[in-house]
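For this view, one protein chain was removed and the others were kept in their places.
Labels A and B are assigned to the chains in the order they are written; within every chain, residues are numbered from 1.
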Amino acid sequence: MAWTWFHRFASPPHVYRVAGRLTPWLAWPAAALIVAGLIGGLVLAPPDYQQGDGYRILYVHAPSAWMSLMVYTTMAVAAGIGLIWRMKVAHAVAASCAPIGASFTLAALVTGSLWGAPMWGTYWQWDPRLTSELILLFLYLGYMGLRSAFDDVQRADRVSAVLAVVGIVNVPIIHYSVIWWNSLHQAPSVMRLGEPTMPPSMLVPLLMMLLGFTLLFGALLMVRVRGEVLSRERTASWIREALRP
Amino acid sequence: MSESGAMRTALNSAFDGAGAPGNPAVPALSAARLVLARDLKLAFRKRSQLIQPLAFFAIVTTLFPLGVSPELPVLRPMAPGVVWAAALLSSLLALELLFREDAQDGTLEQYAVSGCSLTWLLAAKTAAHWLLTGLPLAVMAPLAGIALGAPGAAMPGIVASVAVGTVALSLIGSIGAALTVSIRRSGALLSLLTLPLDIPVLIFGARATELAIGGQAYRAPLELLGALAVLGLTLAPLAATAAVRINLE
Partner (left out) sequence: MTDFDLKAENVHLWRGDHHVLRGVRFQVAGGECLQLTGANGAGKTTLLRTACGLAYPERGEITWCGLNIREDLHAFHAQLAYLGHEPPLKAELTVRENLHYWVGVRRRLRREELDRALERVGAGEWADRPVRTLSAGQKRRAALAGLTVMHTPLWLLDEPTTHLDAEGRKLVGTLIDEHLQAGGIAVAAVHQELALSGGGQAVRRLELALAGVDA
């Protein structure tokens, strides 16, 4: 019984339809949550007792950083499934994740740099989180570069899947070694708030942004997966039916 | 009798290629030793290529005094970083050739259909890469350290950290080399894939070297480096095997 569900899920036309139907269910709540979270965080939440209003970029920075990691994990899991069970659709999902994840990583880097700039006086510091995000960006770029180096889509899928799985094993190792490296040199990090604990008025908008970004990823993923499936299956007969207006 | 046992016994004495049922004719370790011997012999036949990573290491090290300052007090704090960056790049240089030639002349394919564990054979090739690149670098590294102001007493520490670290670098590098083995002109991509994965090795290695230069105990980062090498030893050949098989499909 579980197997029929699994195999139906692996069918490209099925995924195409389901992804299309899911998109509005993900996109609208995402928009609502993000708008609410931004209002809550940028306007309603109290200022931080150490950083004043300058900390508010946290409401974009933290969800971006969180998503950059979550998307990589999703990508690696999808790639692993595609590799082990030879599911084409899983590879399409992994391919769709990469540019989204890279964008979140870039957003985290830019917002992190803007956050620190007033305190540091420069636009960059080798803060452990920023450094980890930078390395994660390289991992994404490597994955996308490897994919594009192969003409044969199937080989590109499978080779980059191995890379994604190797990457996900390395991400915790890299992360902890960067923290260790940074702790040796006692560089100050501003990415911490002055409060000992976060009051609900600060926490709730943050959680809303986190959830909103997650749903946003879901919506973007559905849209991209549909595009990937179309491009991969372009010679298949079900395409004509599916694209009928 | 197991299914594969039935397959193995379908032999007649003229075809002893597969050895006795359930028993490979050549155990994995002997086959691996043979591959290692072959790679070393090949490398020594092309002696001019052997020296290139080491010359590269020397040149890169030289760039820093020229680019920064000739004064040893200025160079000494940078020495661990420079030595390790140079070691990383030199190790990377020799990686492209690790599997590429064998892929091009068909010998890699023969290993894949040899009935022998491809993982062991690729691990043997990676071991050859370390013996030809990593180990010589470990011997040269203290000289580079001294050239950058490190005291002579730091030499054993530098040798130890670079020797262990380059084991991890060869193993991590073998993954990238296997992934890109069928891509033409993969140099830049290989670096992009391998260097982020090398960063933990760089961090722990440079720290161990730094402590050695400062005359302090460097055992803790050295052990962490060793742990990375052991992790690489168990996982990297598996990833490389998967990547090679996919590229041969």
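A few points about this structure:
Everything that follows uses one rule, which is that a contact is a pair of C-beta atoms (placed from the backbone, for glycine too) under 8 Å apart; a residue touches a chain by one contact, two chains touch by 3 or more.
Just so it is clear, the model here is predicted, and its values are computed rather than measured.
Of the listed residues B:Ala79, B:Ala94 or B:Cys116, the one in contact with the hidden chain in the full complex is B:Cys116.
Across A:Val77, A:Val153 or A:Val204, the residue that sits in touch with the chain not pictured is A:Val153. With the whole complex as reference, residues 3-4, 6-8, 10-12, 14-19, 24-26, 31, 34-35, 37-38, 41-42, 45-46, 105-107, 109-117, 121, 248-249 of subunit B touch the missing chain.
Residues of subunit A in contact with the chain left out of this view: 86, 151-154, 235-236.
The rule is short, and it goes like this: only the chains that are shown with their structure count from here on.
Here the spacing of subunit A and subunit B, counted between their Cα centres, is 32 Å. Those residues of subunit A that touch subunit B in the shared complex are 83, 135, 138-139, 141-142, 145-146, 149-150, 155, 158-159, 162-163, 165-167, 169-170, 173-174, 177-178, 180-181, 184. Considering their complex, residues 175, 179-180, 182-183, 186, 189, 192-193, 195-197, 199-200, 203-204, 207, 228, 235, 239, 242-243, 246-247, 249 of subunit B touch subunit A.
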